[in-house]
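One protein chain is absent from this view; the other protein chains keep their places.
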Amino acid sequence: MTLMTCGPQAISTLCQSYASQGFRLQTMMATDERRIHGHYVLRYAFVHDATGHSVVLETAVPHDSPHYTAVTPALPAANWYEREALDLLGLFPDGHPEPFPLMLHGDLAANANPYPLRKEVDRAVSLPSVSRSLSVEAVPDGEFEVPVGPIHAGVIEPGHFRFHVRGEDVQSLDVTLFYTHRGLEKGAEGLTFAEGLAVAEQTCGVCSASHGAAFAQAVEAICDAHIPERAMWIRLLVLELERLYNHIGDVGNICAGIGFSFGVMQAGILKEKLQRHNARLTGHRFLRNMMAIGGVARDVPSDLAAHTGHVVQETMSAFSGLVNVLLSNEIVCDRFRQTGILALDVVRQYGVVGPAARASGYLADARLTQPSGAYSDKEVQTLLHVPTFPDGDVMARVLQRIEESSVSATLIGLAVAKLRSLPKADGDSSLVTPMVTPAPYEWALGVTESPRGENVHFVMTGPNGTIDRLRIRSASYANWPAVAKAVPGNIIADFPLINKSFELCYACCDR
Amino acid sequence: MWSLIRQRLTTPIATEPLEELFSHVATEEPDPLLVQWKQNIRRGPFYGSLHIRHVDTGSCNACEWELTALLNPIYDAQRLGIDFVASPRHADVLVVTGGVTRNLAQALELTYEATPAPKAVLAIGACACGTGLLGQTYAQRGTALDSGIPILVTVAGCPPSPPEILRGLLNIMTILNGGAATHGHATTAI
Amino acid sequence: MKAMHVLASTLTALLCAAITALGWTALQGVSEVFWTYHVIPNSPLLIVFRIQPLAGLFLCLLGVSGVLSAIYGIGYHNEYRTRRYGILLDLGILLFIVAMAAVLLAADVFTFMLGWEAMSVISFLLVIYDHRKPGNLQSGLVYAIMTQIGSAFLLVAFLVLYAYTRSLNFATFAAVAHTLPPDVQSVIFLCALIGFSTKAGIMPLHVWLPRAHPIAPSHVSSLMSGVMIKTALFGFLTVVILWFGGGATWWGLTVACLGGVSAITAAALAARATGIKQILAYSSIDNMGLIFLCTGVAMIEFSMRDTPLAMLALLAALWQTWNHGLFKTALFHGAGAILYATHTDSLNRLGGLARSMPKTSIAFSILLLSWSASPPFGGFSGEWMMFTALSTAAEHHLHGPMGILDVIALLALFFTAALTAWAALRVYGIGFLGQPRTVAARDAREVPRTMRIALWMGATLTLVSGLAGAFLIARLAKALTGIAGRVAPVPSALANGPLSPVTVPTAFVLIFAATVTAWTLIRLAQGKTSTRTVPTWTCGGERTPSMQYSGNGLSQPLERAWPLLATPLATQWLYRPAYAWVLRTATRFRKIQSGNVRSYLVYLFATIVLLLIVARVGGGVR
Partner (left out) sequence: MISVWQVLLLMVMAPFVQGYVQWLKARIQGRIGPSPLKPWRDLRKQLAKEVVLSNAASWVSRLVPYLSLGLVLGAAACLPVLSGLPGPLLGSGSIFLFLSLLAFSRLSLLLLGLDSGSAFAGMGAGRDLLFSLLVEPTIFISLLAVGLPADATAFPGILRAAAANTSQNPAVASLALVAIAGVILVETGRLPVDNPDTHLELTMVHESFLLESSGRYLALLSFSAQLRQLLWYTVLFAACFPWGINESSTGAGFAIAILSFLIKVLFASSAVAVIEGVFAKWRVFAVPRYLTFMLALAVAAMLADAIL
């Protein structure tokens, strides 16, 4: 990893030069380091997906005049990060094209916003309740807006979509998110790493394991610790199980978007069976409480591992039957093809990650580019044939998930074999490498590939082994802006399908 | 197409009996909730017809997945006449998940207002029940219990399992049928 | 000033009442000349009036529409009160009605053409009454040009007839026209078709109609759409049925095809236009199309000597003429009420009127239901009659080529009905329901009482003609028996259909009873359950007027699914090239184009005088 420092006015140019070399903006961290250095710090993390090379560009933003040159005009991917830094820390991106509140809804005038992530502000500081001003935008004659959300029909997380339409054809789509912004990062400040791990796992209900692993990896990187081999493989097993149940559940959800009840119900059964097995394996249906700093919290005995392999095999054979039915149905294929095309340009521009990027022909997978733990194992790397599809439509994203599930199943098979061949754990303590208390104000990034794409956790230590700053960038955060770009040109009735084909999570985006 | 039709017509029933599902949750034998439900299925307007509207007030998506799981063939909440509906106007029960974030407080109020009486609110999950990991922050209240919306039944758990949620719904069905006041009724925990 | 204006309107109303009485008399089967006046002694230039059964229906329509418009005009006049020549509008309407009556009563060519031209000129002047609004003058000129082209063809038809019969008298034409050589008959037919269908708004000669009707003051639009375009039908029926007895089979075929195409195309255009008056104007074209379709079928049946079927089709055409005239008159009054209240008639700028002007809106909804052929209103009765005529014809010719034609005609009828329902729903659902989209719509208030009275009278009349349809059709049928020289009883097999005097009232009572019973039962069972009012559900967010579905939005699926249906084909393929040519020619005559209204009027009158002289001279030379 390369670290570079520059002034707040030069950051834009520097970011632009890296972006033009093919680097992808991975995340941006804004931290209040006034107590240490007397200024705020912005860190733009870039990664080169072909080589895995990563760069962090750092700039200091003065405390008395918190302004810097916005990167967004040159690099649209930076949009939300910079608005978030404005909302939560009060750092002003000069020249930003949309300097509006992002996370804290309503008209929060600068004096009403205490900038909750600033260190002197209490975690439970009360903000004025949301009053959304009804700006009556003049829409062109004959056009109108269709508002959907935040409370959706069905069981969907909250987000507000506003379609500008003239009948069925969508002209443009505005997405308002961050309804479920819980203040998780502020909440994590001052907690111990173990407590922070629990918070990280609750970032997202359905990517708990990968968020937990990312957090743990970040802390382990700070402490320069290596986890035991058995724990490594258990982590891989859990992460791939998470991918599997998510992907199968997502295929079912996509079927719900087109009313194909067979797919919904069969995938529902498969997902339920996997989740029940999750509970058996980890004690939690969503694979929580499995990760630990420096290893894993529970062992997977070899009989349970063997059973896991069996369950996964069974699931995969049933799933392939479902896939056959799905892909041989003309209506289903007609609905999937040419719907919601995400162009490769947009993927590059917005730094899209995960299956969505790969289904548009852009290979970015943290397991390949920034592998850690068992993923760096040679055998895993040879088995890890991450597929890509060039079309970028719903069909591509469905096929992407289907193909990735079988890759996951293969990896699970490998992990099961490893767990059966490795020496048994000598009590749960042998699965954790003991940690030394790290120095304060050290930071590192932890990167995992969740079912939705790359999760990046930035952890900065505080005194006495506490967390000073946690910045979670989930795959959904990177991908949401791209959804809005895939919708215009489609008819409004296809939106649920397009949205489900991305199957992004709101909670881990909003935090 | 024909193979699909054949496959569909020969699909076995995957639904698990309620007794079996509840055996992990219920303490008593026989389960009073089930007994009550079976006895009163023909009586009371809410037996065999309970329509739910889900209001996410800032949960982490785990409760949502468990709610969705209620509709899969294994749990099949529809056999109890429980169903999710597309509009709050059609709903009897609001299911609240999450610790009521600042950004969603108004939406919760609007949804409650939009639902016709008699109605009840079921809070599921630790965040909504006030026992969440995070508690109150600048961005969320940390509980749905003091949000100004009367919560009738709470189901704890992070997230509660589908059978637990199902029991919460059955409980609400019973309370609604008992003509119990839907405002200010003492919160019952499952 | 106000008194003058009320007086003029009252006079008009009285005159119209007299016209209605005259028409009713004609429907008794009376046929006689009652007034003759020599313009120049011992010349063929006579003004001769005569009443006859066919005109009866049209006179009644003119009278009723006139009464409604006159009453309406009293209140509507406020809209124009600030104008200096406000009284001219009243006088114009009076003269317009007189001119139309003259057309309907004319018994010879001179009288007819005089009335026809007066009708055209006065209506042109009324159309451009609001000539200060940008674009209105151009639209008015399109009307003037088209109407003069039509008149020219009519003159040619009459001249040819004169050439062969040495008479200008309609009675002579009726006696000898069908003995003329077939080619001559065809020439006359084609000229009459072009001349009359221009006025009737049959495609592709309709272009003036959707331009002229929306810009005229609303009660003028009413009379034009409700009555004036029907006078063209009257003229056409006079020529082809009364004089030629239906003519050759291909005549009917041509008329039916033009009618069917007009009906579907115009209905599709009505379903996607955004101005209410423009929608109504397109709908007039589609209704005239349906009427011409039935007329065409009647002509075919006449030519095939199947008189009962022909009479049935003719009856259907006439019955729809009456119903369309009635509800369209009142609908334009309703559109005028919206203009009065909001100063806009664009669907995209309205909304919520059902709450701000409930009395107007309920009357309007009845008229819209009638327009969309919902039972038991007049429009439904008319459509049922057309369905009966066409399906009976289809059944009769099932095993022949004519049967296929009739099925196609039925398809045209159904498509038009569905598209009309679309248009009607759009007008009410977007214009009157939901929330106001603009400040103008939000501030709308009820219109003056006289306007509402006229609207409610129209609504009541259309309900009455729906409920009492069977009686009125029977009266019409009796009056028409014997026209074209043939006795033609209406087929008795239809007693169960629209000709059953009990069916529609029974349905009405039954549905009313079911509705009331449902209401009562629920009240009895549940008591008065509470009702609460909350904002419209927008998924937990706030609402802005921009979230209202727009008029364009509701018709967009049509445009996307059938782009061809929604393309103004005539404009694209006929008029635009023609216009380009005219423009190229006209640039050479730029000097005489001053852009002044008065000079245009002079041109117009000059044309008419010229045409009349041509008629006179042309008649004299032979």
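To keep things simple, chains are lettered A, B and C as they appear, and every chain counts its residues starting from 1.
Operating definition for what follows: contacts are C-beta pairs under 8 Å (C-beta built on N, C-alpha and C of every residue); 3 or more make two chains touch, one makes a residue touch a chain.
In this text, all values refer to a predicted model and were calculated from it rather than measured experimentally.
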item: Visible contact partners (per top-of-document touch definition) of the missing chain; value: A, B, C
item: Touch with the omitted chain, as defined above, among A:F144, A:F215 or A:F286; value: A:F144
item: Option touching the unshown chain, where C:L45, C:A354 or C:L472 are the choices; value: C:A354
item: Selected from A:I258, A:V296 or A:C508 as touching the chain missing from the view; value: A:I258
item: Where the missing chain touches subunit C, by residue; value: 351-352, 354-355, 358, 361-362, 365, 369, 372-375, 380, 383-384, 387-388, 391-392, 394-395, 398-400, 403-404, 407, 410-411, 414-415, 417-419, 421-422, 424-425, 428-430, 432-435, 493, 496-497, 500, 503-504, 506-507, 510-516, 518-519, 522, 525-526, 529-539, 547-549, 553-558, 560-562
item: Touch list for subunit B against the chain that is not drawn; value: 1, 4-5, 8-9, 11-15, 45-49, 51, 73, 76, 78-79, 81, 83-87, 89-90, 92, 114-118
item: Missing-chain contacts mapped onto subunit A; value: 144-148, 152-154, 167-168, 255, 257-262, 265-266, 269, 329, 331-332, 334-335, 491-496
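Throughout what follows, only the chains that are shown with their structure count from here on.
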item: Winner on C-beta contact pairs when A-C is weighed against A-B; value: A-B
item: Geometric centre distance via CA averages, subunit C-subunit B, whole Å; value: 60
item: Whole-Å separation of chain centres (CA-atom averages), subunit A against subunit C; value: 64
item: Multi-chain contact residues (two or more partners), subunit C; value: 540-541
item: Set of subunit B residues in contact with two or more other chains; value: 55, 87-88, 104, 106-107, 110-111
item: Footprint of subunit B on subunit C - complex, ascending; value: 530, 532, 534-535, 537, 540-541
item: In the complex, subunit A residues that touch subunit B; value: 103-105, 114, 116, 121-127, 129-130, 132, 150-151, 153-158, 178-184, 186-187, 198-199, 202-206, 208, 249, 262, 265, 268-269, 271-272, 275, 285-286, 325, 329, 505-508
item: Subunit A partner contacts - residues on subunit C that touch it in the complex; value: 274, 346, 348-349, 538-557, 559-560
